[in-house]
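Have a look at the structure below, then the notes.
Note that this complex is displayed minus one protein chain, with the remaining chains in position.
Entry: subunit A
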Amino acid sequence: MAIIEVRQATKIFGPDPDSAIRLLDEGWSKERIYRERNHTVGVNNVSFTVEPGEIFVIMGLSGSGKSTLVRMLNRLIDPTRGTIAIHGRDIVKMNKESLLRVRREQISMVFQKFALFPHRTVAENVEYGLEVQGVAKAERRAKALEALRLVGLGDWANSLPSQLSGGMQQRVGLARALANDPDILLMDEAFSALDPLIRKEMQDELLELQVKMKKTIIFITHDLDEALRIGDRIALMKDGSVVQIGTPEEIMMNPANEYVERFVEDVDLSKVLTAASVMRRPETISLDRGPRVALQLMRESGISNLFVVDRGRKLIGVITADDASEAVRDGRSLEDIVIRDVPIVKPDLLLHQLFDICSTARLPVAVVDDNERIVGVIVRGAVLGALAGHPVQSESEMEEEVAVDVDVS
């Protein structure tokens, strides 16, 4: 049976949410309700179920309603309409006492900015949930220390949160959530405030812990990479609505609409970047020069190949340094040593189609335009750099340098 069952949950912020919800039923858009009635639709008619032991990721950009949605799961925010069943019991209809019990025993929360109590030690923070339940001091301290050991902070029990690094603080946040031994963990952008390396580490640790604990985890994030890494299933949110729910593979392979598609595209840079965005300025020589000039040019630029072009910068072929020095000895011309079988690609070729050509080519890959004129050269390092997210030369820089090159040759 599903452990969490959300049915048509809607949240509207404003002085008169009930009237706004009727307008929503009449088909008014979120924008129109905001413009004409000054009410904000935070979450719009969202339904989903979560199975025990699942990591369910809710992902969306800021303002998509994901934080509001997760806060409705423990009623930090009351839904305007809809039902939210935890273990089959609708928490929306619960009275204060039952709700307190659910919060104390079944659902814990980890916060984006850690939300540790600055005046309490690490151990006192971790045992807070047990303290408000009235658990005896010795017992709750023992459980807190156990939870701290679980996240690798056993030695820090008596420190204050301010003495810990961000990553350690969030481990304390996680330990505080685990100390109650809840069934459900709500993690609201729990790793977003951490720097990327620590974030990866925390993701791995969470997955490791999850193997042992088998909690049900609702994980909020705006980072698709994070969602794909840790989610068993992902719900994509936009403007308060869920756009698609599925496993990471399903979402990658069959994006439900353009919005999801755009999201998914962003993941794989090799499917977005083109040859033009990673190519470098080509060193060229015209065919009527001698091999000595070619060698000199190569020495000057510190490269071992030159592209041979005609007067109109049309690509003829490539010469190597070895061949050129041989030609100098034997008294041959460039015409005799030019290799005409050069791997060429068009500027708009996507990177992932480029990998194969690059990996097998012994010669540099030339980028030529529709008129067979050379516009750039692909260097393997630049491809890897672009995938790693390093900036590449801009188009205008490229053109400038090409123009200079024309003057030289």
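Criterion: a residue touches a chain if its C-beta (ideal position, glycine included) is under 8 Å from a C-beta of that chain, and two chains touch if they have at least 3 such contacts; residues count from 1.
Here is the rule we go by: contacts and distances are computed from a predicted model.
For the chain of the complex excluded from view, the name given in UniProt is "Proline/glycine betaine ABC transporter permease" [choices: "Copper resistance protein B", "Proline/glycine betaine ABC transporter permease", "RNA polymerase sigma factor SigK" or "Lipid-transfer protein"]. Although one chain is not drawn, the whole complex shows that of A:Pro15, A:Gly88, A:Pro118 or A:Gly331 it is A:Pro118 that touches it.
Of the listed positions A:Leu160, A:Ala256 or A:Ile344, the one in contact with the omitted chain in the full complex is A:Leu160. Among A:Leu23, A:Leu76 or A:Leu363, the one in contact with the hidden chain is A:Leu76. Where subunit A meets the omitted chain, the residues involved are 71, 74, 76, 100-105, 107-109, 111-113, 115-119, 128-129, 131-133, 160, 176, 180, 186.
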